[in-house]
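To keep things clear, I will list the structure first and then write my remarks on it.
Apart from one protein chain that is not included, each protein chain of the complex appears where it belongs.
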Amino acid sequence: MMRELAYRLIRVLDAEGRAVGPWAPEISEEALREGLRDMLKVRAYDTRMTMAQRQGKTSFYMQALGEEAIACAFARALRPGDMHFPTYRQQGLLIANGCPVVRLMNQIYSNTEDPLQGRQMPVFYSERDYGYFSISGNLASQYIQAVGWAMAQAMDGKDGLSVGWIGEGATAESDFYSAMLFASTYRPPVILNIVNNQWAISSRESLARGSSPTFAARGVGFGLPALRVDGNDYLAVYAAAKWAAERARAGLGPTAIEFLTYRTGAHSTSDDPSAYRPKNDSEAWPLGDPVDRLKQHLIAQDIWTEERHAQAVAEIDIEIAEAQKQAEKNGTLHDGPHSSPATMFEDVYKEMPLHLRRQRQEAGV
Amino acid sequence: MMRELAYRLIRVLDAEGRAVGPWAPEISEEALREGLRDMLKVRAYDTRMTMAQRQGKTSFYMQALGEEAIACAFARALRPGDMHFPTYRQQGLLIANGCPVVRLMNQIYSNTEDPLQGRQMPVFYSERDYGYFSISGNLASQYIQAVGWAMAQAMDGKDGLSVGWIGEGATAESDFYSAMLFASTYRPPVILNIVNNQWAISSRESLARGSSPTFAARGVGFGLPALRVDGNDYLAVYAAAKWAAERARAGLGPTAIEFLTYRTGAHSTSDDPSAYRPKNDSEAWPLGDPVDRLKQHLIAQDIWTEERHAQAVAEIDIEIAEAQKQAEKNGTLHDGPHSSPATMFEDVYKEMPLHLRRQRQEAGV
Amino acid sequence: MARMTMIQAIRSAMDVAMARDDNVVVFGEDVGFFGGVFRCTQGLQEKYGKHRCFDTPINESGIVGAAVGMAAYGKRPCVEIQFADYMYPGYDQLVQDAARMRYRSGGQFESPLVVRMPTGGGIFGGVNHSQSPEALFAHVAGLKTVIPSNPYDAKGLLIASIEDEDPVMFLEPKRLYNGPFDGHHDRPVTPWSKHALGEVPEDYYTVPLGKAAIRREGAEVTMLVYGTMVYVAEAAAEEAGVDAEIIDLRTLLPLDMEAIEKSVQKTGRCVIVHEATRTCGYGAELAAIVAENCFYHLESPVVRVTGWDTPYPHAHEWDYFPGPARVGAALKKVMEKA
Partner (left out) sequence: MARMTMIQAIRSAMDVAMARDDNVVVFGEDVGFFGGVFRCTQGLQEKYGKHRCFDTPINESGIVGAAVGMAAYGKRPCVEIQFADYMYPGYDQLVQDAARMRYRSGGQFESPLVVRMPTGGGIFGGVNHSQSPEALFAHVAGLKTVIPSNPYDAKGLLIASIEDEDPVMFLEPKRLYNGPFDGHHDRPVTPWSKHALGEVPEDYYTVPLGKAAIRREGAEVTMLVYGTMVYVAEAAAEEAGVDAEIIDLRTLLPLDMEAIEKSVQKTGRCVIVHEATRTCGYGAELAAIVAENCFYHLESPVVRVTGWDTPYPHAHEWDYFPGPARVGAALKKVMEKA
């Protein structure tokens, strides 16, 4: 019965790296290699930006270590024009959708080429052209906005869809409920993803889950099809995404998906998990490293080798390092340059009202 | 399986007025007659106050016509000291718990004896001594407060419990979610009631329910025991309330209950349902009149007769009419008298701060 | 031209806007089939279909949040919150998302949406059906706040708000829905059909945001008012025999600062009236602006007449409401101290 999928775990890759079971997707060899490269790129990007923050080049950074498969596979399963409403941990969507890394770095550095003109904290990207909605600092508000976007798209008779993303901790926020409810009532083409990485800063996932065995079960309460998927299994993520996207495009309405994964790193550069979780917690995690698991699958299929892998890692690292150099030419947070302070007064309103013009003058910028 | 109770309908009274099935409660003959009288009293009170509003004696009124069994039976299944967090449609709790009708009328008239000193609109009672929490105008906020109260009670090791009440339309509000979530996480002794009277002003219940077959199913999403009960069946309500209360007192945590009923009257005296629902909609409603159904049961058991019924109706009407006369001696909204306007400045803070003292002086009251 | 109540004018504004632009969508609690508890959207679902005008579940954050998503996509949602008192659950979406969308996305996404809500007291609505939360919007950079005082303005301002590229909080003084109200609650109600501003074109027109209207020219004192208080000010000035210049602000943000400054520099006195609680109410901003920018012209202290800093009571509604007696006293006070 459909309801039971919310209480099981969909997996495709087995312990030997074989793709098995009813959910094994059709996917080309090239797509698999691309998937691996996407994930390596995210990891390399995260590593460099975490370092850049430590070096004092910016104020803040958040990595997706250990969770790369979810955003990377999901992005590749969707189409251009679909809109993601992400959290701060879905940089994989941007990278898999081809957004130039240097653009992202410009945002991290709040430099002169930052598309957001230095207004937002690092990682609060907005990339409309890459299907990436502006990230809000307040958790969960994007989730119901994704539903609104899907409703609008349906009104226009378009077959695009939108995807709401949320961390398992943030499912506790009320806007998660608003989104599930509106999705349940209007049945627009939206996919509601829950990334259960088992931690919300210092809180275990059980705090937000309560007495329910899974997060996917929340969907059951709304009569929505709900899946629970191994989020460190690139193929399972890809398959679930394709399934939900097809349903949405066929007019069958929303799907809720819980992706089980593990936040291997700290919550952010402001956080030190050693104060609240055992040091070896991350090693004990049974779902494995999503990069290793996909790599093993490729090697098992004879379409990848350890050498090609090492080479890919090295190439990607150079690519990211190059991008970083280029971005730093445009400035870094503490050393500048930045956009003009006058931009601070722009875009608050479409046209600057008198009181803001007076304030800008007072600011002398 | 427990989960399935959320999708069925618990009933006790059959079409012949017999108490049948596993949920038939143990209840004394006297308790049954009391229950019937409670409901008649609510109905008589509602009739008189609706009339008083039409006569211009107050600004507003809301009746519970057709839904009397739920609050009346529930109240009788609980204990003194338990706290209800009601909506504006649970006057039955007050009447079944023995709150003098004249007190309620004083509130309706905002007169000199109004316990709330004329501050609140009619029906927004607060009766701490009768286990009735202060009603808020903004829907659903009481639901999570009920959970907080239960958490506090559990901290103190008391065996009292609290009951959250909500209309099916208001389950759409986010505080419904906060309450279910906190109940699911902390498992305090709280019962979360949903009164599904099929209408929320002009909206059908399906708008708030969405794709889920029932409201009780929401509880399933949180891993909470969830019942769906015939709300026009006094015995079924009583049985479900007893069951949930015993669980709570035994430390087994929260229960969610959907009561199916029908809003026979208008939403309020400001509303005219003929603009949005068929005139005979109310007659077609299959759950029947809760008063008739309990009366039939009593008669079938030979502990009540048509004559005694007629007599009870007449007695109660006199009692309510007397109370009304007494209340009107204390004043009515438009003709007064009221409490002094100076009371307007009181109870905003425990001690009146300087700015309010200055304002009171400015007001010259 | 037609005679319209404020309800009819508001309805006509949405009708005109929906007819001109398919992207305009209208939704909220009870607004679809029923046409809203105040009937402002009556007939729109029938005319434009269930995709353009529909009911929502009772979830204000959901209503605003869905509107933010739709607006970012390219729609122009005009949503109703049943009473301004019930906007709080949607406030997070307004402040953190709608108000900041263009800014935080470097202009990639916008929030051209309107939130209509009946506001103010005078109808025995008590604590939870009488509130005037305009200051809570005006404090938020990125929101615009509009409060019409008559059918003509209501229609023109609402069309302008729907066409505006910024999120607009559109507060409808519910006490004015059926006629002007000067605070003399013991007198018969005048209907809009007897008021010049109840004359409303049936077609498209706009009243621009950010422009105040001088309802009465005068030399002795400037009265800064909006919504219901326009009529209270008129009555009070007449009864007090003071030659007041009455400025109906119409838009609180952007504010027509120039009109205010010009008037106060002329009259040298200023009385501000609103129904919201005093502390940190919109009147505080007005008083501060006047004190900052017209200091050397002021002949007596600016006076605020407002709702008291208490919840809005039920039985004592008329002791709370800043009616003509209290406003008249303020006028005398500023004149006295000349």
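Letters A, B and C name the chains as they come in the text, with residue numbers starting at 1 for each one.
The working rule: contacts are C-beta pairs under 8 Å (C-beta built on N, C-alpha and C of every residue); 3 or more make two chains touch, one makes a residue touch a chain.
Fair warning: this is a prediction, and the values are worked out from it, not measured in the lab.
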Chains in view touching the one left out: A, B, C
Listed residues A:Val12, A:Ala64 or A:Leu139, member touching the removed chain: A:Leu139
Among B:Ser178, B:Thr214 or B:Thr332, the residue in touch with the chain that has been omitted: B:Ser178
Of A:Ala19, A:Leu40, A:Ala200 or A:Leu260, the one touching the omitted chain in the full complex: A:Ala200
Hidden partner chain, touching residue among B:Gln120, B:Asn193, B:Thr255 or B:Gln296: B:Gln120
Touching residues on chain A - with respect to the absent chain: 59-60, 110, 114, 117-122, 124, 136-139, 169-170, 172-175, 200-203, 207-208, 210, 270-271, 275-276, 333, 338-339, 341, 343-345, 348, 355-356, 359, 363, 365
Footprint left on chain C by the chain that the document does not show: 61, 85, 88-89, 91-92, 95-96, 99-100, 103-104, 127-128, 135-136, 138-142, 253, 276-277, 279-285, 287-288, 290-293, 295-296, 298, 300-304, 308-311
Chain B residues touching the omitted chain (full complex): 83, 85, 114-117, 119-120, 124, 126-128, 133-134, 136-138, 141, 143-153, 155, 162, 174-175, 177-179, 181-182, 185, 347-350, 353-355
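Going forward, only the chains that are shown with their structure count from here on.
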Relative to chain C, chain with the most remote C-alpha centre: A
Chain centre separation in whole Å, for chain C relative to chain A (CA means): 41
Whole-Å separation of chain centres (CA-atom averages), chain A against chain B: 45
Length of the line joining the C-alpha centres of chain B and chain C, rounded to whole Å: 36
For chain C, residues that touch 2 or more chains besides their own: 56-57, 59, 61-62, 89
Per-residue overlap in chain B, given as positions that touch at least 2 other chains: 172, 174-175, 207-208, 210
